[in-house]
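The structure under discussion appears below in the form of structure tokens.
Only a single protein chain was left out; the remaining protein chains are all shown in position.
Lettered A, B and C in written order, each chain numbered from 1.
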Amino acid sequence: MSQSNGTLKISGQRVTIPEPSQGWEIECRPGGWLIAIRKNADGTTERRRLAVWSKRQSVGLILGGRLSSFEVQKTARAGMASGAPDDSDLVAQFPGKVRKLLVKAGEEVPAGQPLLQVEAMKMEFTIRAPFAGKIAKWHVTEGQQLMPGIRFLDLEAKTEKES
Amino acid sequence: MSQSNGTLKISGQRVTIPEPSQGWEIECRPGGWLIAIRKNADGTTERRRLAVWSKRQSVGLILGGRLSSFEVQKTARAGMASGAPDDSDLVAQFPGKVRKLLVKAGEEVPAGQPLLQVEAMKMEFTIRAPFAGKIAKWHVTEGQQLMPGIRFLDLEAKTEKES
Amino acid sequence: MAEMKSKKEKLLVANRSEIACRVFQACRELGISTVAVVAPGDEQARHVTYADEVVEVSSYLDPAAIVAAARSVGATLVHPGYGFLSERSVFANAVEAAGMAFVGPRGETMDLLGGKIAAKELAERIGVPTLPWAKVQLGGDLKAAALKVGFPLLLKAAAGGGGKGMRRVDRAEDLDSAAESAAAEALAAFGDGTLFLERLVDHPRHIEVQVFGDGMGGGVHLFERECTLQRRHQKIWEEARAEYLSDAVRNGLHAAALKLVCEVKYRSAGTIEFLVDDQGGFYFLEMNTRLQVEHPVTECVTGVDLVHTQIRQALNPKKAALPEVPAARGHSIEVRIYAEDPAQGFLPTPGTVERLRWPTGAWIRVESGIEEGQTIGTSFDSMLGKLVVWAENRELAIERLRVALEETVILGLGTNQAYLLALCSDPDVKAGKVHTHWLEKTFASRYQAVPSDADLALWSALRKQGLGAALDQAPASSRVGGAVSSQASPWQQIGAEGLKP
Partner (left out) sequence: MAEMKSKKEKLLVANRSEIACRVFQACRELGISTVAVVAPGDEQARHVTYADEVVEVSSYLDPAAIVAAARSVGATLVHPGYGFLSERSVFANAVEAAGMAFVGPRGETMDLLGGKIAAKELAERIGVPTLPWAKVQLGGDLKAAALKVGFPLLLKAAAGGGGKGMRRVDRAEDLDSAAESAAAEALAAFGDGTLFLERLVDHPRHIEVQVFGDGMGGGVHLFERECTLQRRHQKIWEEARAEYLSDAVRNGLHAAALKLVCEVKYRSAGTIEFLVDDQGGFYFLEMNTRLQVEHPVTECVTGVDLVHTQIRQALNPKKAALPEVPAARGHSIEVRIYAEDPAQGFLPTPGTVERLRWPTGAWIRVESGIEEGQTIGTSFDSMLGKLVVWAENRELAIERLRVALEETVILGLGTNQAYLLALCSDPDVKAGKVHTHWLEKTFASRYQAVPSDADLALWSALRKQGLGAALDQAPASSRVGGAVSSQASPWQQIGAEGLKP
């Protein structure tokens, strides 16, 4: 699938946005419903009812009662080294507390290696290395309160290409 | 009650807007609810929950589940002859059909005299003279479709002061 | 259930708004795809949003157009809802002639019971008590017929409903003039001026019995409903079951209803209406050969889904499936929310639903006919939706209804919400001391449309703090407020007498 439409992040999975399907007429109806109507070749009309909300990158889409909430990733600008590993997962997304650091600065870790445990909403989570690399520097300490946007640590990607 | 706050028209009745009651703190809460909180002298706090909507002159107010929808009448500007009889009731408010004209042009009618019958929403309504006067001119004929804003007739107020 | 899924059934609802959405819910639960029809001017209606398919038709009252629409999408079932074509045999017959199942009674039953005179004659024949009545032959000896019936009496249109072509006559002298104007009105409204005389019961209660027939002479009743709180024959508050009714009357009503159902081999859901006087007498009024607006209260006290039952029967009419009706439990009340102002003779109050928030909670059921942002005009019925509550007894059901009404937010147009709320705390309503004219005769004067000074003072305080700031913009409409006149509704002071009783 072409990269031109950009990618989505749904439940932690990256999905390439498919080509827009053709022939839909959209009707905005009371109650904030969107009705997409498409006349098919065989004369039947297809009619889908959805509710959409979006603000900046985040989208909430309810189609046939299925809610999907996802983030639209801006397509990488031509200039950026396209291979730079995405370390967005090393940043806290919402309030919580650091429970335990599992690796020390300077250690080499493979992708997926548990790095630290955090607690949010009376539940514990393990943060894993998004890619293989070396722990450059910790920015948080055990017991520290977390707010969205705080970076846990710097992880220097290993030199060879990501598998 | 002072005229300064202007008047309301609720269900066809004119009501003078009372002095605003004092000491309310207003809190806008999720769901579009407004909570008015007032600490009384005896230490108890009064707490009223309402939903308000307004656009230009029309207001919808739900207080304790009681919906009142009304029109705010602009306070009469100083320059206007304050005594001019209000003939706004001789203008159609919504679509309908003229069923029967009950009086002829030139006739004298007392206030409250049935002038014409109209049909809207499969129901019949009688329009009565808002004040005593003479039928100057009919603007509609029997069977004619009505749209909001169409004036039925001109009614010239009698000279002596309205009772 | 499984056999239903094999070949995808498709049901077209020949109706709109609230009842169409009710039938769509039942269809989706049974795996049946739904088709809406939309008439000009009704594009924004809620049912259009919810259907799987939508077909434009010239009018909801045009049988041929609707049958053609159903065939065009390959519908296998047609549900008429209430009102519109629901009791027109020409429609039912056309649907069946086109090979589609009509979810309701047969056309011939409608003819048999549709005419009020035919229905009265049938009832008398099978021993169902009716009010003293007599046909009116124009030029015939009206006075003699009237004396047989006795005064006070009602002149009624044989083909009519909803209070059209109806006149109360207390004295013989007024007979001729009343008959003339009633016949004219009936002719204009239903194309049929035939009238009949019917004895007037002074403080009657309107009790109706929900029935379901298998179309082969078998049938069940699903207990009775009380619909006494009416205004010009327009119901606004219905209950199941009828409180303050002796078992003798209750059982008599059920038996009489079943006699009728079996006599005419009634098919599908129907309702038989009676008047009950305060001496325990009950009299057959008419049969509604359709599902009623107020069917939810019967569903709440019996647990029977009447729409599912109708559809299942229509899907396999051979199988004489009658619903299993358990003992009724608890008490249920429905109120109809209309875009009208009860303090102005129930004047329509069209507008846009700027804010909509239905109540949620235990045993609160909402049948919505509107969506936020929808503009409500005056070309169609002004019912916005229905609030239905259930509770273990009537006293609690009224309290639950009060709380549900207190939590209802419909803003942007006028509604009868405050009127319904006032009914919840009225001592006569609570004590069941009401009759079919009570709303107009007694409650109208009790209902206070203008909020208390304290409430207005609070609103005035809000306004000063800039909430609803829009208020102070220059008035767009032509009306510049002048002198304070005590008279002055937009359509003048339209009291009850605006419409002949």
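One rule holds for everything that comes next: a contact is a pair of C-beta atoms (placed from the backbone, for glycine too) under 8 Å apart; a residue touches a chain by one contact, two chains touch by 3 or more.
Computed from a prediction, not measured in an experiment: that's the story for all the values here.
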Contacts of the unshown chain among the visible ones are A, B, C
Checked against the full complex, the residue among C:148, C:329 or C:446 that touches the missing chain is C:329
In the full complex, subunit C touches the hidden chain through residues 1, 21-22, 25-26, 28-31, 296, 299, 303-305, 307-308, 326, 329-330, 358, 360-368, 390-392, 395-396, 399-400, 403, 406
Residues of subunit B touching the missing chain are 29-33, 35, 45, 47, 49
Across the whole complex, the chain not displayed is touched by subunit A residues 5-15, 17-22, 24, 26, 31-32, 34, 36, 48, 50-69, 72-76, 80, 82-86, 88-89, 91, 93-96, 111-112, 118, 120-121, 123-128, 130-131, 149, 162
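In this text, only the chains that are shown with their structure count from here on.
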Per the C-alpha centroid definition, the whole-Å distance linking subunit A and subunit C comes out as 52
Chain-centre distance (mean CA atoms) for subunit A and subunit B, in whole Å, is 55
Between the Cα centroids of subunit B and subunit C the separation in whole angstrom comes to 30
